[in-house]
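With one protein chain held back, the other chains of the complex are shown just where they sit.
So that you can tell them apart, the chains are marked A, B and C in the order they are listed, and the count of residues begins at 1 in each.
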Amino acid sequence: MTIKALLLNASLKSGDEVSNTESLMNEAVSIFNKNKIETEIVRLRDYNIAYGVTADEGKGDEWPQIFEKVKEADILIIGTPLWLGEKSSLATQAIERLYGASGMTNDKGQYIFYNKVAGVVVTGNEDGAKHASASILYGLSHIGFTIPPNVDTYWVGEAGPGPSFIEADGKQNEFTMQHNQIMTYNLIHFAKLLKEHPIPTEGNVVKN
Amino acid sequence: MTIKALLLNASLKSGDEVSNTESLMNEAVSIFNKNKIETEIVRLRDYNIAYGVTADEGKGDEWPQIFEKVKEADILIIGTPLWLGEKSSLATQAIERLYGASGMTNDKGQYIFYNKVAGVVVTGNEDGAKHASASILYGLSHIGFTIPPNVDTYWVGEAGPGPSFIEADGKQNEFTMQHNQIMTYNLIHFAKLLKEHPIPTEGNVVKN
Amino acid sequence: MTIKALLLNASLKSGDEVSNTESLMNEAVSIFNKNKIETEIVRLRDYNIAYGVTADEGKGDEWPQIFEKVKEADILIIGTPLWLGEKSSLATQAIERLYGASGMTNDKGQYIFYNKVAGVVVTGNEDGAKHASASILYGLSHIGFTIPPNVDTYWVGEAGPGPSFIEADGKQNEFTMQHNQIMTYNLIHFAKLLKEHPIPTEGNVVKN
Partner (left out) sequence: MTIKALLLNASLKSGDEVSNTESLMNEAVSIFNKNKIETEIVRLRDYNIAYGVTADEGKGDEWPQIFEKVKEADILIIGTPLWLGEKSSLATQAIERLYGASGMTNDKGQYIFYNKVAGVVVTGNEDGAKHASASILYGLSHIGFTIPPNVDTYWVGEAGPGPSFIEADGKQNEFTMQHNQIMTYNLIHFAKLLKEHPIPTEGNVVKN
């Protein structure tokens, strides 16, 4: 059984800059690799993602390239930094664009994100991780993803300005690292479970 | 296979008053009944629930009675009204008390809420349903519940003061009723799935 | 000119227990004292506050005693701990009860909370301060309080379980202490400003 994981990094920085969020996301990647999950990280900032709420806004919109990857994936993780206690504008944009596909269905007539599982990775120098996690996990759940238990991995430091994840050596934070382990394994467990036992159609078919 | 559903109504009204939220929750109950799910609705306001973040605050605290029901349940739905766009204080209290058991584990060493699934029902005369849903579903997910897709059923009216669910005849709202159907069936599907295929322990055991 | 400040501590602990939140609130009190502001801290847990959304729920409800203090106050601070990244159930209840007076007006026909200013103090062992602040400040603003700049004072520690404000010696956190100073002075400045120059009635009279 092949399981594919896609990690979208919504850092405001482009791929040629070091991302604290990606550093924590890489901890999930390590576990995916150990478990032979096909894994890809996409830095959203490197794509020209159009504003809008459709699956394809045309005219140079590069979201459709990302959306193809989402459709192929069994596991989706959205990673985001925190600004003023909120997920980034790029994370917001990713949710808007995923929402643009909320009318699509699979071949059984269920929403297209059925049988896919989702988690979230958040880093900030302080405060906001749970709020950003709640927002992202809710949005994904609302459009059809399954949310296994404990799939919100985050690191934040003490109140006020301070070092970010890498500089603060956040990998020494046992809570964060244990949470990352639980998240990643639960995503794998549920992806496999839903591959072997897809969600029955009774009661949830929206179109044919 | 016996599946049990517990619905906690966090209305601020006691059980001798009509609750709009319960009226919508009863739509889920109908579907549970049709599917031979053992179902119980608890009106939180009828219990003397102590403030605190433990599983048992002693001295007349009646939360432990409710918590026994939660432990028995495979499916948990929290229903809440909206006040100023937020879940009720009783819903907040229920989350605090459930969180008080977040250190407990099942016989495999996973969090005690593993293999249980959760959903949310929200009513208000206007605005706030998604925010309250995100907060409740996130809190439950963070302590070990599984969140199937589309388990946020809600009704709200147009901006401003106006009739509540019952008076507004919210049962005529196709979106709300369809969402209730999808929620209830997905809760049943996942409860059965996890009963037959409990979450493997790899990576998520926190204690022995 | 006499200015009165009322601080409501929504800790889940009663007044005979040490409250981390109150420890930080006392930093605001020190500045109020230095500036001859009449100041009172109320521990909400010590009152029998009924569930509901009216100003007086009758039958042993002790909220009216607190509400009298609110009506007398020029400055209101709500202090709250964090549980699962959210304000406490008692903070939620205080907002619900204040909302219960949202139909009351002053002698000019403006909402009763006009010309009063509000701020918030939050402590938690980790994460959630901005989200709780946003919720509380918004709620108060929506019912008529004025929100001066920078009136959200908070302390949280690094992600994961850890010491709370007192044990962590949060008073050494320069950001938190500076923010407390700015908050408290801005509350005083605006309370005085609105005492001398009450909000004109043009456009905002809701009843006569």
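The rule is simple: contacts are C-beta pairs under 8 Å (C-beta built on N, C-alpha and C of every residue); 3 or more make two chains touch, one makes a residue touch a chain.
Since the structure is predicted, the reported quantities are computational estimates derived from the model, not experimental observations.
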Given A:55, A:95 or A:129, the residue that touches the chain left out of view is A:95
Of the candidates A:12, A:104 or A:177, the residue in contact with the absent chain is A:12
Note that chain A touches the absent chain at residues 12, 45, 51-53, 83-90, 92-93, 95-96, 99, 135, 138-139, 142-143
It is residues of chain B that touch the chain not shown, namely 84-85, 126-131, 134, 154-161, 170, 173-176
Had the left-out chain been drawn, it would touch chain C at residues 31, 111, 113-114, 130, 133-135, 137-139, 141-152, 178, 181-182, 184-186, 188-190, 193, 197, 199-200, 202-204, 206
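Please note the rule applied: only the chains that are shown with their structure count from here on.
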Ranked by contact pairs, first place goes to A-B
Rotating chain A onto its identical copy chain B by a Cα superposition takes an angle, to the nearest 5 degrees, of 180
For the copies chain A and chain C, the interface residues, called same if over half of the numbers are used by both and different if under half, are same
Relative to chain A, largest Cα-centroid distance belongs to chain C
Distance between the CA centroids of chain B and chain C (whole Å) is 30
Dist(centroid_CA(chain A), centroid_CA(chain B)) in Å evaluates to 25
Touching at least 2 other chains, the residues of chain C are 84-85
